[in-house]
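With one protein chain held back, the other chains of the complex are shown just where they sit.
Naming follows writing order (A and B), and every chain is counted from residue 1.
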Amino acid sequence: MTTLQLKNITKRYKTNPVLDNLSLDVADGETLVLFGPSGAGKTVLLRLVAGVIDPDEGQILIGGEDVSDIDAEYRGIGMAFQNFALFPHMSAFDNIASPLTATNATKDVISAGVLKVAKLLKIDHVLTHHPKALSNGQKQRTALARALAGSPPLLLLDDPLRNVDAKLRFEMRLELPRLLAAQGATVVYVTQDYKEAMALGDRIAVMSQGRIRQIGTPEDIYNTPADIEIARLFGDPTINLLDVTPKSGPDGVYVELSNVKVPLPGMPASVVGKTSVIGLRPETIVFTDAGASGAIPVTVEAETPLNEKTVTLVLTARGREILVSRPAGTPGPTSGPAHIAVHGNTTFLFDKESGGLIRSAAIPMTRNGEAA
Amino acid sequence: METTSTLEKTLRLIALTLVVIFFMFPIFWIFLMSFQTNETILAIPPSIIFTPTLSNYAALITGKLTTAAGTLDIAFMRNLGNSIFLSVTSVALALVLGVPAAYAFARHKFKGSEDIAFTLLSFRFAPPLLVLLPLTQYFQWLGLSDTYFGLIWVYQLICLPLILWIVRGYFEDISADVEYAYRIAGHSWFATFRKIALPLAGPGIAAAGLLAFIFAWNNFVFALVLASADKQPVTVGALAFVTSSGIQYGQIASAIVLSVTPTLALALYAQRYLVEGLSLGAVKG
Partner (left out) sequence: MSETALFIKGVDKFYGPIDHGVHAVKQLNMDVKKGEIIALLGSSGCGKTSTLRMIAGFEAVSRGTISMKGREVQTFAPVKRNVAMAFEGYSLYPPLTVRENIAFALKASRLSQSVVDEKVANIAKLLEIEDIMGRYPSSISGGQQQRASLGRALIRDADLHLLDEPMGQLEPQLRALLRGRIKHFIKERGLTAILVTHDQTEANALADRIAVMEGGVLQQFDTPQMIKERPANLFTGTFVGEPPMNVFSAGISGTSDTVSFGLNEGVKLDYKASDFSHAVRAELMKRSKVVLGIRPYAVRRSEGGVGAKVAVNQWLGDQTHIAADFAGGTMVLVEHDRTNLTIGETVAIRLDPSSLHVFDGDNGRAISHGQELA
């Protein structure tokens, strides 16, 4: 285990900054997920830490030590690549052994080390195969085994599950926390899949355009996204965003959706009259009866199942599209007119102009849509 | 559907046969000529029915050329030896110098690297005749003319740019991540070059080496001007068959057959690597 600190890192290609004055602290034994769209600079950041490219400005400290003058091979890092980057002319065994052959270890020690990590990743039966003869899943596991073999204190995993199918990805998502915990390493994990980020990260750093936009626990990011963009990146289906202008009433601030009042408890009066965007996560919207309080009339457009959920696309009277999701197997309308209400959990109000989060508010309603 | 595909196959076969005949016929004809005397070769109409003779090959190997005007000494076997020596040494030197340079150009983009690489390539643009005269002068001053060393040096003009540019492409095709992975695993850059880059670019290096060998082997002008009789390769030596009493077609044909054989054998042997190398599939994990 070790710590990792990045201080004011800038990296440019030609004149475009790929990383722009970026600072980051990763604690001892922590799994930090770098999450963001492609081109955000995640991979460049990992390569800087690994030492295969150098920053234009700034400092990288591993275990408190400045590593600017330390070459990649002496940094004590294990890394797994998105495209696996296996050595095609070497067997799986030799691939995994490569961090060990760099040491003065004897053949027996190397063999034992490779076998141990191969068993852990369930690939001990294919060690004699060359990468060409491995299935995609086995390649991915070999790449991971190679990263782990030298028991490095710092592990860099660059979207290691990107190129495997959904089923394998899911299995590895469940397996990785155990593997990483057993390894006891400090981990920086890059992904574009928000589910992976939430499942694996102790903290998530949301990156875009070479900067960290928000850093926090999965809970922080999901429940208090810093702005609209980040709110849109987490959640499947994506958060519903509707333009609103908050109004003030006797019970506090509210917004109107299809002429129905949706109260925003705890929202400061300063937002009244300000052009805003309300963010409603699909799972916080429920179907309800016409008579229920806060029921908004809608028309059901289409219903589609999604990972144990049912997602319904509805249109409000003004033609605004809203996605509603509910656990699969629970009842709900499939077509025609219906009513929705916002329940429990969290609703967000963003500033229309800057996109920044004004506040998240818990709307006190129960799951069946009745006011609590 | 089956009928059309059979027809398609037949047509394809015919087209391929025509192409093969077109390209192979001269070689086939030369092969026949090498077993004929000048009289049967020059007979009109030409015939492919003749009594084969080994006299052409015998003359080449013994170095005695019998013409109507008398007997001439020719140094064909020595020429052949020169060709082999010059080509092999030149390619070996070009590989030693060119492969590391190609790696540097592929992996390290430094200021002016493209310009240097392009300058090296531009050696191939200039017609050899243009540089020949000054080169001859320099070589005479330096005492390099008519030495193997001088010739091998000049042959680098042919081999080095070729190897540099072809091998550079192969190095660039190796995913940088594969090399990074080896570095991060704890190996030095030189170990990475030796254990990862070289083996992965191997087929490409072999292909480039073979091409350079063929170019060196076929070179004519440099050797014609810069080498005297005892250092001349076959390309220049073949001029000896144009004698005062006529052109010795039979001997020329057999000389061609003999001089083509080494490159042909090499190409056939290396074919597997060439196909692998040229199809760029060498580095996919």
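Methods note: a residue touches a chain if its C-beta (ideal position, glycine included) is under 8 Å from a C-beta of that chain, and two chains touch if they have at least 3 such contacts.
The structure presented is a predicted model; accordingly, all values stated were derived computationally and were not measured.
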Q: Looking beyond the chains shown, say which of A:66, A:301 or A:353 touches the absent one.
A: A:301
Q: Among A:151, A:224, A:238 or A:258, choose the residue that contacts the chain missing from this document, as touch is defined above.
A: A:238
Q) Of A:165, A:243, A:289 or A:353, which residue touches the hidden chain? A) A:165
Q) Quick one: which of A:97, A:154 or A:323 touches the chain that's been left out? A) A:323
Q: Looking beyond the chains shown, say which of A:222, A:254, A:287 or A:348 touches the absent one.
A: A:222
Q) Which listed residue (A:195, A:247, A:261 or A:359) would be found touching the missing chain in the intact complex? A) A:195
Q: By the contact definition given up top, give the residues of chain A that touch the hidden chain.
A: 165-167, 170, 173-174, 177-178, 194-195, 198-200, 218-219, 222, 232-238, 281-283, 301-302, 304-309, 311, 313, 321, 323, 325, 327-329
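To be clear about the criterion, only the chains that are shown with their structure count from here on.
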Q. Along chain A, where are the residues that touch chain B in the complex?
A. 47, 50-52, 71-75, 77-79, 81, 83-89, 98-99, 101-103, 131-132, 139, 146, 150
Q.
Under the definition above, what is the set of chain B residues touching chain A in their complex?
A. 175-178, 180-188, 196, 199-200, 283-285
